[in-house]
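Dropping the structure in here first, questions after.
With one protein chain withheld, the remaining protein chains of the complex are depicted in position.
This part shows chain A:
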Amino acid sequence: MDIRAKQFFALILILVLTLLFSGRLFYLQVIRGEEYANLSVRNFLRTILVQAPRGNIVSREGTILAHDILTYVIKVTPADIKDEDKIIELLISTLGVTREDVLKAINDELLPYYYPRIVAVDIPLDKVLELKIKEKEFPGLSVEMSPLRKYEKAESFAHAIGYVDEISKEELFRLFHRGYTSGDRIGKTGVEKQYEEYLRGIKGKQVFKVDVLGKERFLQSEKLPEKGNNLVLTLSDELQLKVSDIIKDLPGAAILMNPKNGEILAFVSNPNYNPNYFVRGLGQAIWNLWMQGRALVNRAISGQYPPGSTFKALVAIAGLESGMFTDRTVVNCRGFLTVGGRVFRCWTYPRGHGAVDMREAIAVSCNVYFYTLGAEVGINKIVEYAENLGFGKPTGIDLPNELQGLFPNPQWKREKIKERWYAGDTANLSIGQGYLLATPLQMASFYSFIANGGYRVNPHIVKSVRNNQGEEIYRAYFPPLFQDVPLNTIKVIKEGLRRAVTHGGGLSPLRELPIEVAAKTGTAQTARNERPHLWLVAYAPANDPEVVAVILSESSRYDLANRLAPYMRRVLEAWIEYKNRGN
């Protein structure tokens, strides 16, 4: 081949390669340029979100119940780690954390690898010093300040306030569009959950320009976090502490509520738990203890119990309103009544109450009177009134996990139990037994209706929300709902309830109080040989009630509800004391 031909082929090669390279360059820079430009931005800009301090939760008096404190935390940043094992060994030896916990934080695949992850919180100062000087030696390890939730008077308020904990994977997938990231705190229950949006604040944002080693070259922009808004509860710090102390040996619940506006003054579920453990780590022993006592169950709204005789007030209302009975209608109690071929006993069996009218029947809680009344009124009327007055429906309190109780009716029984409704079912229902279930809060709500003379109120636990400038950005306001129950009817019931204290047996401790109290007991049999659930509902002052109090003793060690009277007396004493101080 002559040299010209060789040159020619070489020239072709050069031109082809030039064309190929130009084409490739065009493809990379022009066709896919934008895509690569985005990738390069993602390379060098790192956005780190800064936890916002959560808003405070204060009682109606202004006492701080939950707030964020700054503590030292240990963070690890996987992108910066040189020797993972060394860091883990160091953390295990100085802080006593487990290898699993550290690895879980490091391997959290839901966070970018350059994101610092918290492995331990609330580090004591001596350990802080010990670890701080090792930051250089152990790249990826950092000691920082971070807000930590702290609950004051933690156990008493646990069920009302709830707690925050690390966001779960399931919550994260549901809520990531609202700006949550893995490792965030989130309200798990109580008002912490219900008012999460108000409390959480707005995260800060730090944008770092970094080099390939992830070294923070400089802070490109920073937005400081904004503290969340503050909740003012309707709960009284003083009453809450006293009431939870009074019933501390009674598993169950106690509620103090203002019947005029639905504000809850005390909200106790027993046993309780210490929410601070969720923030700082929970030992297995404590967890087992809590599980054993079902301490995490909020009995005031999630506990459902047969209301027993406390329900008789509703049957009485249905009786008067249906026109079947007047307040003077008299029933002769012989200690038992045969309904549908079955014998239904009065609680005084074999003795009877003799001739009782409605007021007396309520006062002495005569079963035979209410069997008779229930049979006369009929199941449909009872269902109608019960449903209007909130049974079988959640009260709508501003707390999560509220259960609705159960109010049976013939249709329900056909569907669930596959049986028809018998006259005996109506008899059972008339004295608050049978399938009927109610939560303590439903009971407080129902008795508020009676106490205030016929209005349904919305129980609530948060009074207002204030931002950090002190401006009110939310205020609880629920117009009372008038129910078409005439005052005359309510008056009869109220007189009966007052009589229960003045004339009935066993509630004499309530007579010792300086104000007039009306009350109703309820003893709910669950099954034979099982301890009953005991109720005591009271309001005071009897003529113009300002407080409704409910005490529920779950699977009580007492056999009769009037044994709760001393507890109620102390609760009301506490309230009177609180009231007399000008509240």
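Here are some notes:
The rule is short, and it goes like this: contacts are C-beta pairs under 8 Å (C-beta built on N, C-alpha and C of every residue); 3 or more make two chains touch, one makes a residue touch a chain; residues count from 1.
Convention: contacts and distances are computed from a predicted model.
The protein name that UniProt records for the chain not on display, among "ABC transporter ATP-binding protein", "Aminotransferase class V-fold PLP-dependent enzyme", "Transglutaminase-like putative cysteine protease" or "Peptidoglycan glycosyltransferase MrdB", is "Peptidoglycan glycosyltransferase MrdB". Note that of A:Ile14, A:Leu103 or A:Ile417, the residue touching the chain absent from this view is A:Ile14. Checked against the full complex, the one of A:Val30, A:Ala285 or A:Val343 touching the unshown chain is A:Val30.
In the full complex, chain A touches the hidden chain at residues 1, 3-4, 6-7, 10-11, 14-15, 17-18, 20-22, 24-26, 28-30, 32-37, 39-41, 43-44, 209-213, 217.
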